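Note that one protein chain is taken out, while the other chains of the complex remain in position.
In order of appearance the chains are A and B, and numbering begins at 1 in each one.
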Amino acid sequence: MATNVNLSDLSILLLFLVGGAIFTIGGIVTSRLLRNDKPNKEKNTSYESGEDPVGNAWGQFNLRFYLVALMFLLFEVELIFLFPWATVFGDKQLIAETNGVWGWLVWFEMMIFIFILVLGLAYAWRKGFIAWEKPRQSVYLFKSPVPGKLYEDFNKKMTEKEYGRKK
Amino acid sequence: MKQNDFIINILIICGWLIPLLCGISGIFLKNRKNSGLLVSGALAISTLIHSVIFFFLYKGNEIIAGIPWLNIGKLNISLDIWANDASISMALLVSFIATLVSFFSRKYMEDEPRIHHYFSFLGFFTFAMLGIVWSENLFLMFVFWELVGLASYLLIGFWYTKPSAAKAGLKAFVMNRIGDFGFMAGMGILFAIFHDLSITNLASDYLNTSPENENIFWIILAGLGIFMGAMGKSAQFPLQVWLPDAMEGPTPASALIHAATMVAAGVYMLSRTVFLYIGWVSDFIVIIGTITALIAAFSAIKQNDIKKVLAFSTISQLGYMIVAAGTGSAGAAMFHLFTHAFFKAGLFLGAGAIIYYMHQREHSESDLPKYFDAQDMRFMGGLRKINPILFVGYTIMTASLCAIPFSSGFLSKESVIKHALIYAQGGDFRFLVPAILLITSGLTAFYMGRQWYLVFMGKSRLKNNTSFKLQSLSTSDNKQLIFPIAILALLSLWIPFSINPFHANEISLFSSLTSYPQNIEYSAPTWLPATAVILTIIGLSAAIYGLTRRRISYASPTFTSKTPFLKLSREQLYFNDFYNLSIVPGTIKLGRFLEKVDMKVIDGILHAITIGTVIIGQITKVIEKYFIDGMVRMVAYISGVTGKITRQMQGGRIQLYILYAVISIVFLMLMFYR
């Protein structure tokens, strides 16, 4: 379309590279200038989703991480596909050439795609995969023949004894 | 004419299907006893239909009719029936004997709770057997061939709760499969060469095949394959071992299946496809038949079980038929098949009646010997008194089996040996064939004479107390048992086959028994029947004479007691000395040896085959388990030594699978690398 395709594309890329570098370096430098500098061992380890980054690669992960990751992928993929789609969807020349069929076709394609992803999300939601279930507290149902009062008395006595001695 | 053909076809189909339908519907009857009546009636109707066709409708023209079955590409198979003299008379024979047997069975099996199954199997068997009889197409014949095998399997294993019966059924099935493998291979070759399996078309194809044909080797081999099928079904050496075991089935079923019809299916098939056996295959057939006839006759000598003697004699007689078919005389084979069918079915039914009687005694008497067996001839003796008709009938049929003049067996056996004699003119060692057949007929007389004497003559050996009165079988409700035997005994005389009791008119007889014309020019030399009769008489008298001199006790096997041996040899004439010193011990030793060969070697081979299969299975298992897995493990071990990673491969089954797959595919890739 545009005449100077090669040059302008490359310069945009360069701009992105330079801009990205400036932002990253700038952020780090700024925080370096502003922050308190009190390092400890915990703080010096690299961040890895709250997991210990060094260790056995065969260690067990909680299975829910995978579910969340998959769900994240739903939106990620959708997003990635929407960007290139958006650039051709509205191409006026193509729409004009095909009497509008092009627009409808592309729109339907993307709607089907999104519908399927939404269905997946609905499925996960309804089946309860999104809810981050806390581990169920198991209530200890043991009935001791010894009455509870006895323990309390005993504890009281013992604390008194201990504190009494310390005093 | 066309109209007539059509009526015949319709009647054939009716006579064919009625036994099956009635057999199936018999299963669902409320009163199981009635299934016997239903099936017997169906078989009688079938017999009636066949006799109407045979005597009134059929005009001597060949009828081939059917429906197309498969049409894909070059593969064209149609399901045709082929009605001619041979098949119509065979169908009549099958349905007639089946009728008699089913009438007999109604009495014999009356206490059996699964009687309705028995009769439905009987109906099913008749249907399948008639299928073999009518088939025009090798393929269709093979189908019914298998069905007949199935029916036989079901009937042998009828009392399947008895382990020996179940085992015998399985053995029969497996042995037949070995033969069927040959049948299938032969069929495959024929189809590949001629693209057709219709017997009549193949016959004309064979006529046009010159010996220089490039495929001649395969064509000959096809004949061998098809013959292997007959070897399995007709219990020929070395596949004969299943037939004696098959006696575990109900006795009437043995009469029908393992004496008269099914085992003869192989012979019938040979007579229908006689053109297939060219070159060395025909010699092979003759040799197999001769060996079978001889060793089965030897094996029969030592048997004490009344049914086993008959079983071995059936094998031996089938050997005769196979020899006749191998010499190219389908007519003689079919002739012997017919006479044999009558007298052997009768003998089996007679044996059935005797066993029935012995069972009655078993139930009515309390102090029986410890090892009492209703089928053991050593416990019998003096049974001529229980029923005169049974005794006379059994005697006639024994005479027929021994080929004594005035019996049908004499005519047919003479015809068989005559054709063997013609064959012997071919030179080399072929004279051995008629010679061995003659000797075998002497042996036949010997063992049958022994049986006849042990069963009917003398006194009952069951009780020392001689005052025991033998029960009579001739009460009114036992007529059902005796009547079929009487009919079969009458048919075992010479009259149904020939007016001249010494020589059958082969030209007219053979033309109504075979599917192909056959030249009969040669007439037997007079010495032939004379020798045969002399040998028979020697055999018979040897048996009877040997037995009268000896006290037979069931505690010890016959002929082995030593004490009277020397005394007898002192007292007896030269002939008896000779007989006792050489023939009998020799015969018995040989008989025992051959029986050993029979049982040990051939059973051994069979076992070896079975074990071989098992071993191959085991080897595959071991290879899968240790060798391949082991190789994989070795690789895994090496990598385990070299890298830490293997420590993490816990269990690691799936990795091994993959490794195994990769190694195999590389092996497959490189196996032709030069």
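By definition in this document, contacts are C-beta pairs under 8 Å (C-beta built on N, C-alpha and C of every residue); 3 or more make two chains touch, one makes a residue touch a chain.
In this section, contacts and distances are computed from a predicted model.
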{"item": "Hidden chain of the complex, named as in its UniProt record, picked from \"Sugar ABC transporter permease\", \"NADH-quinone oxidoreductase subunit N\", \"High-affinity branched-chain amino acid transport ATP-binding protein\" or \"Monovalent cation/H(+) antiporter subunit G\"", "value": "\"NADH-quinone oxidoreductase subunit N\""}
{"item": "Visible contact partners (per top-of-document touch definition) of the missing chain", "value": "A, B"}
{"item": "Contact with the hidden chain (one of A:Phe81, A:Trp102 or A:Phe129)", "value": "A:Trp102"}
{"item": "Listed residues B:Leu37, B:Ala65 or B:Val143, member touching the removed chain", "value": "B:Val143"}
{"item": "Candidate in contact with the missing chain, chosen from A:Leu74, A:Leu94 or A:Leu117", "value": "A:Leu94"}
{"item": "Candidate in contact with the missing chain, chosen from A:Ala21, A:Ala69, A:Leu82 or A:Ala122", "value": "A:Ala122"}
{"item": "Residue, one of B:Leu207, B:Ile499 or B:Leu670, that touches the chain absent here", "value": "B:Leu670"}
{"item": "Interface with the unshown chain - residue positions in chain A", "value": "1, 93-94, 97-98, 101-102, 105, 119, 122-123, 126-127"}
{"item": "Interface residues of chain B (partner: the chain not displayed)", "value": "68-75, 79, 142-143, 146-147, 160-161, 166, 177, 181, 184-185, 188, 191-192, 613-614, 616-617, 620-621, 624, 653-654, 657-658, 660-661, 663-665, 668-674"}
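Basically, only the chains that are shown with their structure count from here on.
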{"item": "Rounded Å distance between chain A and chain B, as computed from the means of their C-alpha atoms", "value": "82"}
